[in-house]
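Apart from one protein chain that is not included, each protein chain of the complex appears where it belongs.
Coming up: subunit A.
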Amino acid sequence: MNVLAIDSSNLVMGVAVTTEDKVLAELTTNSRKNHSERLMPAIAQMVEAAGLKPEDLDRIVVAEGPGSYTGLRIGVTVAKMIAWTRKKELVGVSSLEVVAQNGRGFAGYIAPFFDARRGQVFAGLYEEKEGEIIPAAADRLVMIKDWLPELRKCGRPVLFLSNDLEKWGKLIAEEAYATLGESTQNVPRAAELARIGLRKTPVSDIHHFLPMYLRLAEAEAKWLAKQGR
């Protein structure tokens, strides 16, 4: 099975083409965020580098979020379009789960997160069991000042993986249980995304597959608040 993996959910843009047991091509950038311009050329380039044609792809795996709303929409739209028009399988994978793969071998919790502004983070909690990284809790949107004490209570070492450690690393390092990820561990790999996507069941309704925003649009939240809900 040929897999195309797409991650444009955050600053990192990743594209990989793999089979079940081989990474054929992989590209990662971690600098500029013009994913709208660069994603499709990167996909074309990786598919070609893998020696394949678009029609040879069997499964499209996309990082579904959380992350930048615009970035998510770019990746999810492209993935949906390819899967729908070529009648291929589509799989969505948590963007945090992709980062968590880089904590393999760590004895304790793996806590990937993305900065979500206003003191909030998109946070995940994972752990290794029988060689696989599996979720220990659902991905969530949380204030970092609430998240750190909650993890403290778990009484286990926690490995923090994030491209946003520059912003939050100092605060996290004050926690005795905390270990900060190395630069190479903080960047999600599209080939890992493909590997996780191979284990999951494809979505049944490609048309209405949506990004995992984990947050309402502001106008929507305000409107609901006004309705007293």
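What we mean here is this: a residue touches a chain if its C-beta (ideal position, glycine included) is under 8 Å from a C-beta of that chain, and two chains touch if they have at least 3 such contacts; residues count from 1.
Criterion: contacts and distances are computed from a predicted model.
**Q** For the chain that is missing from this picture, which UniProt protein name fits: "Sulfate ABC transporter ATP-binding protein", "Biotin-dependent carboxyltransferase", "DNA polymerase III subunit delta'" or "tRNA N6-adenosine threonylcarbamoyltransferase"?
**A** So the chain that does not appear here would be "tRNA N6-adenosine threonylcarbamoyltransferase", according to UniProt.
**Q** From the list A:R117, A:K153 or A:H208, pick the residue that touches the absent chain.
**A** Per the contact definition at the top, the residue touching the missing chain is A:H208.
**Q** Where the complex has a chain not shown, which of A:M1, A:A44, A:I134 or A:A173 is the residue touching it?
**A** A:A44
**Q** By the contact definition given up top, give the residues of subunit A that touch the hidden chain.
**A** Residues of subunit A in touch with the missing chain: 34, 36-41, 43-44, 54-55, 69-70, 73-74, 76-78, 80-82, 84-86, 206-208, 210-211, 213, 217-220, 223.
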